[in-house]
Each structure stands twice: as structure tokens, then as C-alpha cells.
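One structure follows; several queries about it will come next.
Every protein chain except one is present and positioned as in the full complex.
As written, the chains take the letters A and B, and residue 1 is the first residue of each chain.
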Amino acid sequence: MGGNSTEKMSLKLKVWRQKNNKDKGAMVDYTVDNISPDMSFLEMMDTLNSKLVKEKGDSIAFDHDCREGICGMCSMMINGQAHGPEAETTTCQLHMRKFKDGDTIVVEPWRAKAFPVLKDLMVDRGAFDQIMAAGGFVNINTGNPQDANAILIGQENAELAMDAAACIGCGACVASCKNASAMLFVSAKISQLALLPQGAIESEARTQAMVEKMDELGFGNCTNEAECEAQCPKGIKIENIARMNREWFKGAIGSRK
Amino acid sequence: MTSKKCSTSTSIGKKQIMGVTGLLLCGFVLTHLLGNLTLFIGSDAFNKYSHALTSNPLIYLAEVGLVILFFSHIVMAIKLTRENKAARPTDYYMRTKSGRGSTFASSTMIYSGVITLIFLIIHINGLKFGTHYDTNIAGVEMRDIYRTTIEYFQAPLHLAIYLIAVITLGIHVSHGFWSAFQSLGLNHPKYMPKLRCASVLFGLLIAIGFSTLAIYCYLQGGH
Partner (left out) sequence: MTQENTQNTKSKKLDGKVPTGPVQERWKTHKFNMKIVNAANKRKYSVIVVGTGLAGASAAASMAELGYNVTTFCIQDSPRRAHSIAAQGGINAAKNYTNDGDSVYRLFYDTVKGGDYRARESNVYRLAEVSNSIIDQCVGQGVPFAREYGGTLSNRSFGGAQVSRTFYARGQTGQQLLLGAYSAMMKEVHNGKIKSFTRREMVELVTIDGKARGIIVRNIVTGEFERYVADAVVLATGGYGNVYFLSTNAKASNASAAFRAYKKGAYFANPCFTQIHPTCIPVSGDHQSKLTLMSESLRNDGRVWVPKIKGDKRKAIDIPEEERDYFLERIYPSFGNLVPRDVASRNAKNMSDSGFGVSATGKAVYLDFAAAIKRDGVEKIKAKYGNLFDMYQRITDDNPYETPMMIYPAIHYTMGGLWVDYNLMSNIPGLFVLGEANFSDHGANRLGASALMQGLADGYFVIPYTIGNYFATEKFSKVETTHNEFDKAHTESKAKYDKLLAINGTKTVDEYHRELGHVMWDNVGMARNETGLIDAIAKIQAIRADFWKNVKVTGSNVDVNTELEKAGRVADFLELGELMALDALERKESCGGHFREESQTEEGEAKRDDENFCHVAAWEFQGDSKPLRHIEELSFENVKLTQRSYK
């Protein structure tokens, strides 16, 4: 497939290796040959790993799962950019035809205090779950809510909510932000729920709670650079951060507490 | 989902303080620029404008206000920067900008801020607390700040520092201006592109406006 891209490539890789959380870690050089341009970046990493295993080396640990760009598990800083150079593309959907024979590729884990490295390219993003548990939900229990069509939602708001809800929670926003800020991730959920009547009721309290948790976990602040938006594989907009700021302000001014 | 913290200690609270103080400081810079335009009219106009400002007892209140604005802006900037550094203890081996997000201005805010602060001290020291001359315009004794200014800018070093500083300030506000709106939550898909454009224009205005003034002063010295 891919028409004329059949010739195999040889690449030099500089990969971050770190045995575990306590290890210091270092960049290690590797070469891989016979890389087909039709391979995904992760398949190239698979190829390297199988070579390492054959040579009795320890394979490089990296997170991945669905390999179709939706689970948000894959997370690599490729040549200094979250998920690599392609816009709106996760690492698993980045293909080797975007590189040239003989290229040197630098591969690093997400780096943030709140995302400690577990091994090699694998980091702990549990902080995101903690932020979600602080308020990223609508407080309703399973049961018999009203009929779905009893809540009318204008198409524009439904679409905007969906735009925000498309976040896959991969952490590229944190990784690409020079301040390791999680604002884009947090605002995407706050925005989605603030735009819908079901979620709007608790919006201010939710915003306070999630922002406080985010701060507590050691993420940085927002400098409105929009690098998160630029490197987000799902194109989540910083407009959501503004909406979060607005919700936060309303809560801070208007709250009785 | 209940709030436990003081609003101004959260990341957004701090950013909003940065935004509000920044916007007010933008207002100050703009007024300062507009006032200084009297320089082009001539020495008397400039001196009278300056006298009117300094002789008004409210000036102390305004100065205290300005100090508070600067102080909060700076303290918040230091706090935020320290937190931001702490948020990524180990830096990347390689970092590339996507070219679709950050700009030169946005990625150098703390540096342009520091340069502006240093300049501010030099500026106040060289002009406000510079050589004192007196003059009498229509029977009113007042400071001849015009002469001080013209003399000050005769030194090429002073001129050079000034030019660098106001260009830096222009760059600073070209990101800071729209950024304040974003931090305050005033982002709207329809107006934001215009606001970002206005922000760059504002930066240009500050840089060009003050530069022209300085060069004008330099040229007044008979060069």
C-alpha cells in the first residue's frame, strides 16, 4: 500500500531509558533497519524491541493500547514534540513515511512533576484520574432519569460540548506546555459539562474543585501560549481554558463559601 | 466538590491577578505615551503637562496605586514562574515548538518582564530623579523636565537602553494584552482573532510610539 513508498529505511534513535522510578535514566542510542514507511511509529518501536529481546536486552517500555488514536494511552515526545511532528495525530497514528532514511529520532517520555516516569517512556498519569474524581462528573445516580428528549440541547452547544469531550486524556497538553500545565485537559471536561444543562448546575463548584486538585498535584500554570492546543492530537481548543477561567471567576466571586 | 482554598492562591486566581494588573498597567503605559506626546508640541506644553500631573495631590495616591500594580504583577510573576519551573523538574533533551502555538513573545514573558523591570528602575532614576532644572512658564515656577529629558537622551547609551526596553515592552504587551482577556475568561471565537490582532498592534504602538519620542529627543540635541 501507500503507492510508491516501498523502500526500507534505517534510522538512528535516541531513546530515554530509565529502569524504574528511582533510577536516574539516560538517553541511549539505537539503530533500526528495515523500517517500512507503512509502519506506524509504534510498530517501528516494536521492531526495535524484538531486536532488543533477541539480543537479550530489556525491551523499551512504552504505553500503548488501542493503536487507533482514541484510547489516549500512547505518549511519546518525538523529536521534541508531543506525539511527534504531525498535527492532530497520536503516536500510534504517526507513520514512518513522515521520516527519511538516515534520520535521527529523539524519543522521550512526557515530563512533568505530576507524571513521574515509571520506566523508560512510561509515565504515571494517575493525576488525571484524581482530578476527574475531584469533580469531573454530573452528580446523578443510575436509576430512572427523565426521558432523554426532555432535556433539549441546542445543536451548537451539543457540538461544542462534543468538541471538548473529544479529549482522550493522553497528557500531550501537559507534555507540550512549557509549564507542564494541565489546564487544557481540565478545561475540556469543565467546558463539556458547563455547556450542557445537566452539568451546568454544578459547574462553579466543579470548577473550583477540579482546579484546586490540579494545583495540588503540582501541574504548572497557564501562560496562554496555546502550544497545548497546537500539539493536542484531538485539536482541543484553548477556548475551553477561557471558559474554565470564566466558570472559575463566577465561582470565586459568587460563592457563598 | 467544595472549595477549601483562598481564591487568589489557585493557579487561575493568580493568572487573573496577572491579567487584571497587566491590563491596568497597559492602561498606564498608554496614558503615559499619550501624555508624553506633548513633547512634540514643545517644551512648555510638556513641562505644563508634567507640572499638572505632579502638582496634583492625587499623584501620591496614583503613585501608590501604580506601585501596588507593579508589585502585584511582579510578585505573581515570580510565584508563577517558580511554580512552573517546579512543575517540570527534569527538562527535555530536545524540545521543538510546533510553530502553531507559542510565539516569541509568549515564550519570553518572564525575560521581557525582567528587562522591563530593570529598565523601569533606570528610567525613574534617570528622569524622575534626574537632574533638576527649574523654569517659569507664565509666572508659574515648575520643573523643566523637558530639558532633563532632552539632555538625558543625548547619551547614545541612554538612547540605546531606552529603545531596547520599549521594544521589549512592546513584545511583552503584544502577548500580555490578549492573554489577560483569555485569563479572565473573555475568549470568544468571533472576537478573539481580532483581539489577538489588536494585541500585536498595541505592542507595535507602544514600541514605535516611545521609540519615536526617544529618537526625537535625541535629535533635539542638535545631532
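The criterion applied here is as follows: contacts are C-beta pairs under 8 Å (C-beta built on N, C-alpha and C of every residue); 3 or more make two chains touch, one makes a residue touch a chain.
Keep in mind that what you see is a predicted model, and the values were worked out from it rather than measured.
*Asks:* In the complete complex, the chain left out here touches which of the visible ones?
*Replies:* Counted over the whole complex, the chain not pictured touches A.
*Asks:* Using the touch definition from the top, which of A:42, A:107 or A:236 touches the missing chain?
*Replies:* Answer from the full complex: A:42 touches the omitted chain.
*Asks:* Among A:31, A:50, A:104 or A:255, which one touches the chain that has been omitted from the display?
*Replies:* Answer from the full complex: A:50 touches the omitted chain.
*Asks:* Can you say which of A:89, A:187 or A:245 touches the chain missing from this structure?
*Replies:* A:89
*Asks:* Residues of chain A in contact with the chain that isn't shown?
*Replies:* 1-3, 5-6, 19-20, 36-40, 42-43, 46-47, 50, 52-54, 56-59, 61, 63-73, 89, 93, 95, 97, 118-120, 122, 124-126, 128-129, 132-149, 151-155, 158, 161-162, 165-166, 168-169, 192-193, 196, 198-199
Simple rule for what comes next: only the chains that are shown with their structure count from here on.
*Asks:* How many angstrom lie between the CA centroids of chain A and chain B, rounded to a whole number?
*Replies:* 36
*Asks:* Give every residue of chain B touching chain A within the complex, in rising order.
*Replies:* It comes out as residues 1-5, 7, 10-16, 80, 83-84, 86-103, 106-107, 109, 175, 178-179, 182-187, 189, 192.
*Asks:* What part of chain A is in contact with chain B in the complex they form?
*Replies:* Touching chain B: residues 14, 16, 27, 77, 79-81, 85, 87, 106, 108, 111-114, 134-135, 176, 178-181, 183, 202, 205-206, 208-209, 211-212, 214-215, 218-231, 238-239, 241-249, 251-252, 255, 257 of chain A.
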